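Right, I'll just put the structure down here and ask away after.
What you see is the complex with one protein chain gone and the rest in place.
Order of writing sets the chain letters: A, B and C. Residues in each chain are counted from 1.
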Amino acid sequence: MNTIEDFILKIESEFDELEPGKLKPESSFREMFDWNSINALVLIAMVKTEYDVVINADDLTKAKTVNDVFKIITSRIK
Amino acid sequence: MNTIEDFILKIESEFDELEPGKLKPESSFREMFDWNSINALVLIAMVKTEYDVVINADDLTKAKTVNDVFKIITSRIK
Amino acid sequence: MALFTLQNLQLSGIAACVPSKEVNNMDYKWISLKEREQLIKTIGVEKRRVVEKGTTTSDMCQVAADKLIEELNWDKSEIEVLVFVSQTRDYYIPQTSSILQDKLGLPQSCIALDIALGCSGYVYGLSVIGGLLNSFGLKKGLLLVGDISSLNAAYRDKSTHPLFGDAGTATAIEIKDGAKPIPFNLQGDGSGHKAIIIPDGGLRNFLSKKSLDYKTVSPGIQRSKLHIHLDGIEVFNFSLREVVPNIKTLLSYHNETLDNIDHIVFHQANKLINETLRKMLRVDKSKMPLSIQKFGNTSSASIPLTIVSELKETIKGKDSRLLLSAFGIGLSWGSTIIQTNNMVIPDIIEYTKPSKR
Partner (left out) sequence: MALFTLQNLQLSGIAACVPSKEVNNMDYKWISLKEREQLIKTIGVEKRRVVEKGTTTSDMCQVAADKLIEELNWDKSEIEVLVFVSQTRDYYIPQTSSILQDKLGLPQSCIALDIALGCSGYVYGLSVIGGLLNSFGLKKGLLLVGDISSLNAAYRDKSTHPLFGDAGTATAIEIKDGAKPIPFNLQGDGSGHKAIIIPDGGLRNFLSKKSLDYKTVSPGIQRSKLHIHLDGIEVFNFSLREVVPNIKTLLSYHNETLDNIDHIVFHQANKLINETLRKMLRVDKSKMPLSIQKFGNTSSASIPLTIVSELKETIKGKDSRLLLSAFGIGLSWGSTIIQTNNMVIPDIIEYTKPSKR
């Protein structure tokens, strides 16, 4: 079930203010919702809980799109 | 040998810059030589070593003359 | 591995003291209403207790200790070691523990030590005072743990100001033959020491007038180099990486399972960290008390404060088994398992600054 669609569903369920269906693989995080450090923490927590993968500040700086983050995650799944 | 003359001799031997015979029981400490905290420490050390008596900052403030200090010392000798 | 077990130690009581002044993070006007709501929901801090300038950590520890000694009916002359664990001291020099020895009326033969630790301080402090009681052959000790972080966090720093609360605690520990062994797992990694730091004012960056100047670091963050800097993501990832393995190692070293543990008391870092750790450990919410909504992150005081605030009624008169896990500044982290046997726990005390002496 490690699909990008599933990943997007998980993000949507974590962030109430996100309108369902609006987030696409090519969407930029920062544009999609009011990105700030609390949201980053929420994302990191969700990824750790759901995928047992740690993403760090560096990853979030480098990744531009939802897909970029998803690639980082899948590359680290044991 | 707890006489004031003996006390004065002990002071004289401790402070090189003091001209022998110049210090009298009624002399003021502060006037007799360049009083400062180091000299106070030297005096306290001498009194502790020679009489096993502790004199403190308060005593030195209250005592005006050599005799005043000597009285404090003799009153505390066990 | 710093995995070890202390014998014959009983935690006889815990008391906690917080400032009477309560602030509500909904009133934190430096950020928008929406941000405040998100902050409270995610970080979990609704209200915090904060001191007025001039109050010290030791003031609150003193009040807690006096109340605890009274309820335990301890003779002060029997207290032979006092360990004060804090990262916020009365003075740059001298050590605060000596001041506490005098103010509490403890004997001159009482060994007084200051240990500089923050979030991990309670678990480390328990190990140190327990170790010293055992090896020095002493009978009774007082562990005073607390912090005032609110004064070191800049008001215009949304990453720290709404997070921290203040508290001081006292724990009474004594030698009791046959008490259940207390296992510890202590770890540290100084390579992460910049994750939580006050950059200026120590020897590395000596204080200068410039240290007091405010700078805008990022949107919503203005502070000087004498304020706490917190790298939230770094601390969060450190916690996710280290805490659960540390606990699992402790459990397996002590042949223990989480099923045998009545409550897990975490350092109250922030709600998101604690909830994520809880999910990783797969334990129920009922087993893991949170007090952060009432008091914020009180640094070294958070574990004893949570025990007093959330578990007092539950463990009263009972023989409960608590796993304590602390992690943070240094970086430094550790866990332990303690047994509560009819522990004396006074109600939380509110500290009001005495009128001018």
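What we mean here is this: a residue touches a chain if its C-beta (ideal position, glycine included) is under 8 Å from a C-beta of that chain, and two chains touch if they have at least 3 such contacts.
Since we're looking at a predicted model, the values are computed, not measured.
Enquirer: Kindly name the visible chains that come into contact with the excluded chain.
Expert: B, C
Enquirer: Using the touch definition up top, pick the residue from C:I115, C:V243 or C:L305 that touches the left-out chain.
Expert: C:I115
Enquirer: Of C:A16, C:L126 or C:L186, which one is in contact with the hidden chain?
Expert: Candidates C:A16, C:L126 or C:L186; residue touching the omitted chain: C:L186.
Enquirer: Considering the complete complex, identify which of C:I196, C:V265 or C:L305 is in touch with the unshown chain.
Expert: C:I196
Enquirer: Mind listing the chain B residues that contact the chain we can't see here?
Expert: 34, 36-38, 40-42, 44-45, 48-49, 54, 56-57, 60
Enquirer: On chain C, where is the contact patch with the chain that was removed from view?
Expert: 1-4, 6, 53-57, 80-81, 87-103, 108-118, 124, 127-128, 130-132, 134-138, 148, 151-152, 184, 186-191, 193, 196-207, 209, 212, 226, 228, 329-332
Methods note: only the chains that are shown with their structure count from here on.
Enquirer: In whole angstrom, what separates the CA-based centres of chain A and chain C?
Expert: Chain centroid spacing, chain A to chain C, equals 33 Å.
Enquirer: Chain B: which residues touch two or more other chains?
Expert: Residues of chain B never touch two or more of the other chains.
Enquirer: Of all residues in chain C, which are in touch with two or more distinct other chains?
Expert: Touching at least two other chains: none.
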